[in-house]
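A protein chain is absent from this complex, but the other protein chains hold their places.
What follows is chain A.
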């Protein structure tokens, strides 16, 4: 027995490393099985969670089941799914039939290995109470979701995934159960993925738009959040920033949506805002996205993508990103090209900027930050002028032109003039002599200090408020307090009454004396 168990255990270890570590830990605390659960067990455990969630009307349980999705997804195969369905659906019902019809016929028992692992999974099964009745429709949806994810792993079954997704969505909308919302949100994600893999993302848009309307009418926040993100993603994928912006202005993102959805939403918003040159708003959105996203090691792809955009936006705002960012273990390698750009902007050297841009152009285009980075050119010039104005009190336009590699003195004069008007430097041009005179530095104790300070305070306060909102308040927990308060009030009343009575006594007594 240990021989057989060892293998899956090792594989689990590996899976865990690159996936949701914390979730696994949570799960272990709840039910500490010595060997990590096999996929079938895990699915069954999740089914129980979902059923509990439906029974208690508490989306928390369903959400927990959903959280293991990422890890589970990589270990699915036809056999696992078939076995899981067989074990969960005891009776032969139409639901089971339709589920099984999607999977290929079980292979004849030549594949000893697979059968072994299935057999190994079988013995600990009784741990989970075997459901006797027909499982709730949510479980059906859950299996469909698992199958979709499974089909999306290989190009040969993309078509099947799409068909299944369509059928599932139809069924889901016909059922219209609120307890299904957390699963529904994921189903939409799977549907989008199926379209995207078939590179027909644009075709899914009308479907998403219709579903979004329905979801917002039904106050189905989870699905709504998921769908808004789906739509934004598809618009941005096709560079339809205009439409994306309109969608954002016409919808309100549900405040109760989960953090992962919020992180995505903020990322897309940041991207739209950056394209529209609204850098400070983009910066705020990206900061939110970073804060709400799962940790760097859990979702490295998202973390890197956000940071790439974040660095560019920060540069466009005229700030220089933290150097420590480029040494981060997850980001270091991904941000090499951006680090070079930062260096070029910092030194204010146009030629260095141009060569860096040319060297890394393919990567920037792949990241879709190229057009944003091209805009940095003016920032490079501005930084250059600012550096010159700090080090010289008077410099001829000819020298500025040479130092910044500008094309002509005439250009230099206009550029310096613009820099003065935009408030980049403080100074004036003396045209007759052809030089620029730089004014003294500002004291640094003006009202702008207060502004910076209040911006930071605002950030901290918002962080606090968001964390309060993010906390979970168990249902009916306040009852106890209420009861206690009630008791206290009762006692107080009694006391007041006694005092009153006492007063009367006193009075009476007083009257007697």
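The rule is simple: a residue touches a chain if its C-beta (ideal position, glycine included) is under 8 Å from a C-beta of that chain, and two chains touch if they have at least 3 such contacts; residues count from 1.
Everything below uses one rule, namely that contacts and distances are computed from a predicted model.
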Expected UniProt protein name for the omitted chain (select from "SAC3/GANP/Nin1/mts3/eIF-3 p25 family-domain-containing protein", "General transcription and DNA repair factor IIH subunit TFB4", "GPI transamidase component PIG-T" or "Phosphatidylinositol N-acetylglucosaminyltransferase subunit A") would be "SAC3/GANP/Nin1/mts3/eIF-3 p25 family-domain-containing protein"
Per the whole complex, from A:84, A:257, A:395 or A:416 the residue touching the absent chain is A:416
Residue, one of A:327, A:398, A:431 or A:491, that touches the chain absent here: A:431
Thinking of the whole complex, not just what is shown, which of A:167, A:252, A:297 or A:408 touches the missing chain? A:408
The one of A:153, A:216 or A:278 in touch with the missing chain is A:278
Taking the full complex into account, what residues of chain A touch the chain not shown? 238-242, 245, 275-278, 365, 370-371, 374-375, 377-378, 381, 406-408, 410-411, 413-421, 428-432, 446-447, 450, 454, 457, 461, 464-465
